[in-house]
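Omission of a single protein chain aside, the complex is shown with its protein chains in their original locations.
By written order: A, B and C. Residues from 1 in each chain.
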Amino acid sequence: MADSGGNGGTPMLDELEKGPWPSFVTEIKEIAKDKDVGKALLALLERSYHEKIGHWKHGGIVGVLGYGGGVIGRYSDLPDEFPDIAHFHTLRVNMPSGWFYTSDALRTICDIWDRHGSGLTNMHGSTGDIILLGTTTDELEPTFKELTDSGFDLGGSGSDLRTPSCCVGPARCEWACYDTLNLTNDLTQHFQDELHRPAFPYKYKIKAAGCPNDCVASVARADMSIIGTWRDEIQIDQAEVKAAAADGLNIERDVCSRCPTKCIEWDGSTLEIDDVNCVKCMHCINAMPKALRPGKDRGATILLGAKAPIVEGAMLSSVLVPFMKLEEPYDDLKDLIERIWDFWGEHGKNRERVGELIQRVGLGNFLEAIEVEPVPEMIAHPRENPYVFYEEYYEEDDEGEGE
Amino acid sequence: MADSGGNGGTPMLDELEKGPWPSFVTEIKEIAKDKDVGKALLALLERSYHEKIGHWKHGGIVGVLGYGGGVIGRYSDLPDEFPDIAHFHTLRVNMPSGWFYTSDALRTICDIWDRHGSGLTNMHGSTGDIILLGTTTDELEPTFKELTDSGFDLGGSGSDLRTPSCCVGPARCEWACYDTLNLTNDLTQHFQDELHRPAFPYKYKIKAAGCPNDCVASVARADMSIIGTWRDEIQIDQAEVKAAAADGLNIERDVCSRCPTKCIEWDGSTLEIDDVNCVKCMHCINAMPKALRPGKDRGATILLGAKAPIVEGAMLSSVLVPFMKLEEPYDDLKDLIERIWDFWGEHGKNRERVGELIQRVGLGNFLEAIEVEPVPEMIAHPRENPYVFYEEYYEEDDEGEGE
Amino acid sequence: MATAMEPRKTDIGPPHYEKFLPPIIKQNYGKWKYHEILKPGVMVHVGESGDKLFTVRAASPRLMGTPKIRKFAELADKYCGGYLRFTSRNNVEFLLTDEANIDPLIADLQGLGHAVGGIGNAISNIVHTQGWVHCHSAATDASGVVKCVMDDLHDYFTGKEIPGKLRIALACCLNMCGAVHCSDIAILGIHRRPPKIQGGLHKVCEVPNVVASCPTAAIRPATVDGAQSVEIDEENCMFCANCFSVCPALPMADALNDGLSIWVGGKVSNARAEPRFSKLAIPFLPNNPPRWPEVTDAVRNIVEVWIDGARKYERMGEFIDRIGWPKFFKLTGIEFQKEHIDDFKYAGLTYKRSAQIRHP
Partner (left out) sequence: MATAMEPRKTDIGPPHYEKFLPPIIKQNYGKWKYHEILKPGVMVHVGESGDKLFTVRAASPRLMGTPKIRKFAELADKYCGGYLRFTSRNNVEFLLTDEANIDPLIADLQGLGHAVGGIGNAISNIVHTQGWVHCHSAATDASGVVKCVMDDLHDYFTGKEIPGKLRIALACCLNMCGAVHCSDIAILGIHRRPPKIQGGLHKVCEVPNVVASCPTAAIRPATVDGAQSVEIDEENCMFCANCFSVCPALPMADALNDGLSIWVGGKVSNARAEPRFSKLAIPFLPNNPPRWPEVTDAVRNIVEVWIDGARKYERMGEFIDRIGWPKFFKLTGIEFQKEHIDDFKYAGLTYKRSAQIRHP
């Protein structure tokens, strides 16, 4: 059997330095040049590769003063063999909206992390945070201090609001139907307390996509998915449509026949869209970005409930508000969020995501509780089973009332 | 308030003699001319119309000797006021396959029923039986005797095989892909014991449709749905296609664009079908019955599990055997049915339909138990959740085995 | 175990269908080539042999007395050598070989009050159930409502053009003996009050069975007046009546609260779209005998919206698929309510899980 990674190098990990894709092993080795923690991580990982098993234990409760979230505690299950990474906690640092940086900002983070941690990061975590990967309990508070001194703060973890994230939006995308960066930053600032001090039944994620292409996968990965859209007509530049056709795009086959409601027609010279039946899927616009643009009456669809499979099965978010204008100070949205949190806080079970709660109490009851009128846009189709909880019925002596 | 139907006529029911559709009230009145039971039924029904409530009680266990099914016991909840219909049981008489009759056969039934019952019938019940509507407990055995003497027998009720039924099939339909009448008759005769002596966990219905048009609604209404289909090419008569077009059929719009897999094309002179992608939906054939016919390699898809909503929600049948040749003596099918009944008999809970059982134990386990190989045709799509009950795993000391 | 000595026939099964097939069918059995609809309610099937079989389809109330059946038998003798059949939707079909007999037969049928029609793209007979005529479980009458609806839609049976087939079914309670769950339009009798527990329940029912029967676990064992009985958490009852099915001491029927609901968009054929369930359109309409005007109006409204908007061959569900449910509610004027939103076990799968929306 090959070396188990103790002191005999890392033959298995070395295999992962081969090939064209940038190598995380090379990244760790780079760190290992200067830091024992890097060497230890390499050795532990090599061992995992040999044994086909991880060597980390459940994290205890570690964090920074006054915060409940933002740090993931992590301990090795071989602390005696690998004392340098006996503690190996991560900090989740709230990224700027849209993941924009200046080189200076990045260097500031690097400086702090080189001083206080492993020097390893994830740019970025799946929720969107800057992940500072691996430090000891003692270093948490000093790292936090330097971060806040430089204008950075921690993100969410545990049963709190998780770090909201958004697509690049109006910063670089012509299709953004509202200002994803501004909204995300505004909500994050507005809900700092909910972000840092876990007081919910479970996690609550918000993701903001500027249009139905959903480039932050909000519909699959956020309890609240905010997806830009429009209500009026797609803007058409007929000359550019012709240019696209001349350029070789088969508009009939590749655009019209792929339209989900078949509401778009091309007769070889004019493109016509029956906007009443357009479901704003973006396909035709995607296919002809120079010729077509979303309409001018823009806002967003608010959807609720996505989550990973544990426990009740995975969910995609479902429509809560078919269309909402999103303009500063976003009071309608903030009110809505608070009404949702109130109800969830009161009725949600421990570790019950809001999507699971809705399914448990029924969307109809949930809507009543948060004071939103039911509309058919919220459902794929009306119920198929006749098990209706009719709420009102006549008593013998009150014929005429009820209903 | 209007008369309650006692002796003052039937003003409400009289309203139902108006209008162009044939009236069941007229039918009852016709009977009431000669029979007190008819008068009593009219009066009771008029009362129900006034009170907006039925006047029947749960039936007790009544039946004919040695049979457990075939009779539905029924008692009025006002026996003192309506002694003539204090008992008002129905007999379910097994109809001939395809509901074909001679006038003599019908008269025979009428004669028997005039002698022993109300003279009222349903032609036919929802499961397919001839329903002889309303008689007393004393009359059950004599009616049965006369029926069997005339070649008729009872159908199913209770937890037994219910009367199998079928579409008109090859008797009058050019699309029948197997002999629905023969199969239905054969199964009914073969399973007489299961039909008459309830020994299942619950009811089991079989319906046989000659082609995917499913003119007996088998996919929605039978625990076992047998739906004719074919495996080879749709037979095309190109001249008749042209004739249909000439006749005004818009083949492109009304046929091709409605094909679920878009595997049929019409260039104005030739109709081409990519039969590999044809899902045998029947639409193109339905639209051009003179030009198109099902292929020649015919058989049936066997589906399992349909039922009404109580208790676990309604179900449609799902594919068990994508294609089975159906030829006398239908041994493959009978074997399959018996394997299903064996497993259901052993594992089905009281009042659990076979479709509910499959969902409870899992289709995969069910298939193993009845010795049918899983094939992708059985599912709409593979599982979406990662909750797999992997059945094999390696023990520390047997690496290399398992899987 | 037989108590009588006389010979007793059992398990003979139904008469063999071949005895009832007319000669032309025997000769062309399995060898039909094509069919054509000649006029409303009349079609011809042509055999490979060239033989022609004419079918005349007549309306039926399904609930019939022997006098009427004898009259049909007479007509069969008069025009079709004594052969006839019934359809899977309870219409009567006369099987003729002589084309000249068609019109006289139709005239006689009409004279009897049985219109001819229902073939092709038509509204055919309503599959239905027992109702107040024979069932203990009914929340409404069956034959009465059917009569009113078919009176109202009669023209569509006898030939007025519609885009495709439209299948209506009625069931008088949630047991759904009419299997209405896959109909273009379904009319469903519903209870809206929890069962009323009767004294002496323990004498007629097994308490554990009763408790187990409730899908929502709304029934708990309880002692009432010293006897074993049950209590019902009324908040959790959705009126399915399954408890009543297993226990007569829990009657559901309630004159004030029973009524009907309307469902749309189901189908069973595999033609074009796959088979599917009907969906709730109208949660509640009152029982208003003898003519149930609220029901006939509601059905007609939906039928007309479909006729106005559907493309050729498009069944109700396919039509709604194309226009979307919000538009369906708009066109029919039906108010969208909480009750439309599923809250049973697959509810989550009926929520709209995408941003593909038609904005006004």
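Here is the rule we use: a contact is a pair of C-beta atoms (placed from the backbone, for glycine too) under 8 Å apart; a residue touches a chain by one contact, two chains touch by 3 or more.
The shown structure was predicted, so the numbers you read here are calculated from the model rather than taken from an experiment.
Considering the whole complex, the hidden chain is in touch with A, B, C. The chain omitted from view is touched by exactly one of A:123, A:199, A:239 or A:276, namely A:123. In the complete assembly, the contact with the undisplayed chain comes from B:277, out of B:150, B:238 or B:277. Taking the complete complex into account, A:311 is the one of A:199, A:239, A:276 or A:311 that touches the chain left out.
Listed by residue number, the positions of chain A touching the unshown chain are 12-13, 15-16, 18-28, 30-31, 38, 41, 45, 48-49, 51-59, 65-67, 74, 88, 90, 94-107, 109-110, 113-114, 119-124, 126, 128, 133-134, 145, 148-149, 151-153, 165, 167-168, 170-174, 176, 179, 181, 185, 188-189, 192-193, 195-196, 212-221, 227, 250, 253-254, 258-260, 279-283, 286-287, 289-290, 293, 308-314, 316, 351.
Interface residues of chain B facing the missing partner chain: 212, 214, 219, 227, 229-231, 260-261, 276-281, 301, 303, 305, 315-319, 322-323, 355, 358-359, 362-365, 367-368, 374-390, 393-396, 399, 403. Where chain C meets the omitted chain, the residues involved are 270, 274-275, 345-346, 349, 353-356.
As a working rule, only the chains that are shown with their structure count from here on.
The geometric centre of chain B is 12 Å away from that of chain C, both derived from CA atoms. The set of chain A residues touching two or more other chains comprises 384-387. For chain C, residues that reach two or more other chains under the stated contact definition are 174, 176, 181, 215, 240, 254, 256, 277, 344, 346.
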